[in-house]
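Removed from the display is one protein chain of the complex; every other protein chain stays in position.
Showing subunit A:
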Amino acid sequence: MNTTLLDLQQENQGVLKRILNTPSLLVGSIMFLLLIGVAVFAPFITPFEPSEQNLYAILQPPSSEHWLGTDQLGRDLFTRLIYAARTDLKIMVLAEIIPFCTGIFLGMLAGYYGKWVDTVISLVTDTFIAFPFYLIVIIVAFASGAGQKGIYITFILVGWIVFARVTRGLSASFRKQEWVASAQTMGIPGVKIILRHLLPNVLPQAVVVLMTDMVGLLVAIVTLGYLGIGIAPPTPDWGTMISDGQSFITTAWWLSAVPGIAVVYTGIALSLVGDGLADLWRRK
């Protein structure tokens, strides 16, 4: 018999081309990369220091020297804004790493093994879900003192749940697929099946969830800052900036508005990225 020639189906389109064909992903990525770029290169972008005060030039409106004006202590608002992006984005990304990994892994364990493993993991997730997120954040923040620590601890405690729930459902449905049965017939051990077979299949969905989850986390960081139990001054943070500017809302409204807009901007960027990725992977 002749070798069956593969009909040369279109080779995988280049990754770049596929991104270009997904406008939401493209726009979101550009917005987010821009933000990261500004945060990373903050010291090169602005000549001022974030806590550099100038009491002779307080509450100035935007000018060519101070692009977004100055605050009540004469600090350059634009400088504080981009340094705050550094603080808040850094916490947002770092706080997600551990919950993302543990959530995916626990979810896959529960979904793949089912039975008592699933019962135990589901029991824990259901217990945590019963408490409102902000209640836990505020309790932990008070217990651990103001600062970033509270956010990290809370997120390690409860951040994994959303990922576990998503990957549990997916893994439970993949478990019934014949490619899993085939690996089992081969004798491949369960943990290897989870890591090698299930992980690449649940990861796209988990990344999409990660994007929306980061938006929620950012809002939480900012909220804590606003309430005064998050990032402690003088470290710049969008939340404290909003609350500091509140007293001058009638005379210098931009003090609160600008960091607020920054939060919204980040939220839109991440949502677009998440949406775009979901689109991209669905189409394939």
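FYI, a residue touches a chain if its C-beta (ideal position, glycine included) is under 8 Å from a C-beta of that chain, and two chains touch if they have at least 3 such contacts; residues count from 1.
The criterion applied here is as follows: contacts and distances are computed from a predicted model.
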item: "Succinate dehydrogenase", "Spore maturation protein", "Hydrogenase large subunit" or "ABC transporter ATP-binding protein" - which is the UniProt name of the missing chain; value: "ABC transporter ATP-binding protein"
item: Touch criterion as defined above, residue of A:S63, A:T119, A:S182 or A:Q246 at the omitted chain; value: A:S182
item: Residues in subunit A touching the chain absent from view; value: 1-7, 9, 12, 177-179, 181-188, 196-197, 200-201, 284
